[in-house]
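Every protein chain of the complex appears in place save one, which is left out.
Then we have chain A:
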Amino acid sequence: MTGSATNGPEETAVDGPGRAPSPNGSAPASANSPGQASFAALREQLHEAATAFADGPRALEGILLGMVDDVDRAVREPLEIFPVCHHSPASALAMARRLREKQPKVVYLELCEDMAPLLGELRNCRLPVAVQAFASDVDGFPAEWAPLSVVAPITEASAEYQAIAYALDTPGVELVLVDRSSDHVFQWDSRHGERTPQDPPAPADGVPEPEAALHGEAVGVEIGDLRPRFAELEEHLLRHGKVRHWSEWWHQYVEVPLGDSDHEAYRQVMFLVGSLFRRLAPGDGDRVRVDEDRERYMWTRIREHLAAGGADPEDCLYVCGAFHAASRVEEFGVAGSGPFTISPRSATTWQHGLIPSSHAAIEAQFGLASGSVSIAATQWAKNLKRTRVQPYRLAGQDGAKKPRATKKAAPAVTAPPPEAAEDRLSGFLRRPPVLDTLDEAELLGWSVDIVRAARRSGYLASTADAIAVFETSILLAGMRDRAKPTPYDFQDAAVTCIEKDSVPGRRDVRRLVEIMMGGDRIGRVGYDALPPLARDVHDRLAPLELKLQQRGVQRALLDLSSRPELGACSDVLWMLRRLLPHGAARPIMGERKLGERSIQESWDLALGTHQRALIELGYEGVSIEQVLEQRLRRDAYGPRATTAVVLAAVEDATLYLGSRRLSDELGARALEVLAAERTADGAPEVLRRVRGLLAYYRTAEPVLPPWVESFVKAGYAHYCTLLPTAFTDEDATVGQVAAMLGFLFSMESLALSLGCDRAQLELAVAQSRPTDPERTALLWAAQVQLGALSRAELRERCGELLANPMVVPAYPRYLSGFVHALVPVPGLADVVVEAVSNAFGRLPDPVLLPWLPSLITTLRAGAADLAPLLVREAGRIFPARLTALDTWVPPWREVVEAGGPDGGRTGAAGGGSRGAALLFAHPGTLDAVAELLGCDGTWAAADDCPAGPVGAVLTARHPDTAIAWESLLTGA
């Protein structure tokens, strides 16, 4: 590290990162004086610096010397504190070395204590994964916070993983998590009461990759958050470091110089950085309070553990963020005191699990520069190779090259006694920045690789570009006082030389460099670490013989007719489709509707990609059926449930769960909700769903479920009551009123058979007095259906409307009403076709043309129901060929020309009497029906019927049918 960090905000130094920082230019301090005097030289130097550079030496001196005090204090602590920084390969390397050297018996780790049981499962996963604590039902927190989620991502290149792997795989070593529990994370949330959903910081540039959303909306916790707490300091450091963002600064000025330093130097430098950021933090009360409380919490837990187990502090190691190592709370240290009491957890039940994570997700969640975690991983691999340090790795870790067979512990070296702490800081701070020598071969490799990657992404890049990138990287590094281009310099150079005015493919050069530098790595949670629900899903889908744990989309083909056993898989898949986000399970072929079953299905499955969603589903229950049932109940009993929503839940219960018990229960709930509804808002949806359910039960069940009958009865009465208001209510749309009428007419026979009274409907229609044209037309249609209005009268009314120039402009609106009326009264299609034809024929263009779009939109909206009906009717009425059009006369004209119709009602009556004569002649059928129904009425005399040309005449003219009947009936 250079002087940038230490001299930071005071602007005391004249050093850029390229010059050797020597705050006061004095001679090197005596480095090896033991005991109390260990930091005396450094103190003296800093005191001089403060006097020389600041006008008022007190404040500056306070900070500078205070930092040394912090370091001194942490170094002296008998329980060895190991300061780390998140995603720092240098920390991980130092940790691996230290663990091999010291072989501690107890490792205290700054991680939520309730996550401890899960760490063993890490060996079943491919890193990075995140340990998650999840609570969907909150108790003790505001309800709107739910679901609560805390994640702690763990990467391989991190010090915490080294500690975990060491502790779990070395016999006799205890790992103790000491940080506050997930519950306390929210208890101590400073936004208590005014919390808004956490906005993940936007990535610095470009469109976020989908992998960035792997953590969902969880609150992230990390070990060793180390970053300046106020913007000016960070800006200052970046400016002087000639770097663009924090990750780059850290890499350049801490990671690289610390790479090869020994344990003491590492510790002291990290303590110093932690102390610097702590002392130069603004008085952000809440944040400081939470930090200090966490420190109190951790030290209290450590002391509790030490007291209970009797471990010797000398044999322990406490791993925490460098920021916390520089703590000044009373509880600090094994000998610390302070009356800190740990508050009890709330009543919220927490579920724990591992979810897949990715470098991009970590970067997005913690506001790191995009690509920085990947670069850290690359750096870690490089460091390992260079230093030949053997890292710890959990036995059986997924993705491991080979299990480490021998874990022969290096001979334990007793930790140097704290008194012997040497001052390693002075030497370190006075050293010129470590400059990696130019690794020409590596840079050349990068340059060639990026050109190749760019070409694959559609860039017109050539070897000349590789040369230019190589040259520009060196020039840029030179301008930024570096002997060797960092990955970030290289990125800049590649963008300069290859990126032109537009990005040809999906990824720009910046992103390509990130991918090349290690790329995003996406973790995977192994089978054994999955919650029971997820394991159950995988077990049940095993017959598909797909590797569903893998990321990416896989196609499943289910031939249900030849392999009926796959039906169970199909059921699971349909439920997953209902429960998981879009894309996790997507049917390509086959569908599941009421009363239908596919014989073949094909699915696009991406369960590996959506592993987090599946795992989070596991927090809700132990099987997907249970989760689905819970969700359906929640929908149906939610405060915003409408009849349509509940009916949808009934449908889903029938479709996916096949559970008659649940559907009956939900059906009863639908009845309750319907009774409480006072508007026609959901009528179209209710009509659609009830029709579907009725059709299903009629075909699939011997008798209708009782709730359906009750629902039809209640619905009939309910909509009869609402009808008159709906006709005049401005908020109700024509479609909704039409749907109400549709319910009433299509359920009429069933309702009447269940004891409803038709008079109720007739009265309701009679009471309806709509004022606007659409609804008036709807009312007329209803009257025709009820027989209160004949078709001839209806035609006449339409004719009058067209003839009256005062109302012609409103005619299209009547037509709209008629079109909607096709829902309740489909038999009116011919009249509607006629009315529309008349409109086209007779309406003036200024009226007709503006209306056409609204006709089209109405028909499009009801395309499934209305259009086929109208088209079929029109096809029946209009001539099929163009040549026939010249001689064609519309049927309604024919009737008029033939002297007028004799009226629907009279015609029907006449027809009725004609039919009656036939019945008298062949009474057998009716007698049989009457007997079956238990009626014992007798036939009235045939003479009571009016005489005249009746149906019998027709049978006389075409006797074949009657003869056939006779022979059939007599059995001749």
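Rule of thumb we're sticking to: a residue touches a chain if its C-beta (ideal position, glycine included) is under 8 Å from a C-beta of that chain, and two chains touch if they have at least 3 such contacts; residues count from 1.
Please note the rule applied: contacts and distances are computed from a predicted model.
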{"item": "Undisplayed chain, where the name is taken from the UniProt record, one of \"AAA family ATPase\", \"Heme exporter protein C\", \"Cytochrome c oxidase subunit 1\" or \"ABC transporter\"", "value": "\"AAA family ATPase\""}
{"item": "Contact with the hidden chain (one of A:Arg386, A:Lys500 or A:Arg555)", "value": "A:Lys500"}
{"item": "Touching residue (missing chain; options A:Gly62, A:Gly309 or A:Gly478)", "value": "A:Gly478"}
{"item": "Of A:Arg180, A:His240 or A:Arg278, the residue in touch with the unshown chain", "value": "A:His240"}
{"item": "Those residues of chain A which, in the complete complex, touch the missing chain", "value": "11, 13-16, 239-240, 242, 244, 460, 462, 464-465, 468, 471-472, 475-476, 478-480, 492-493, 495-497, 499-502"}
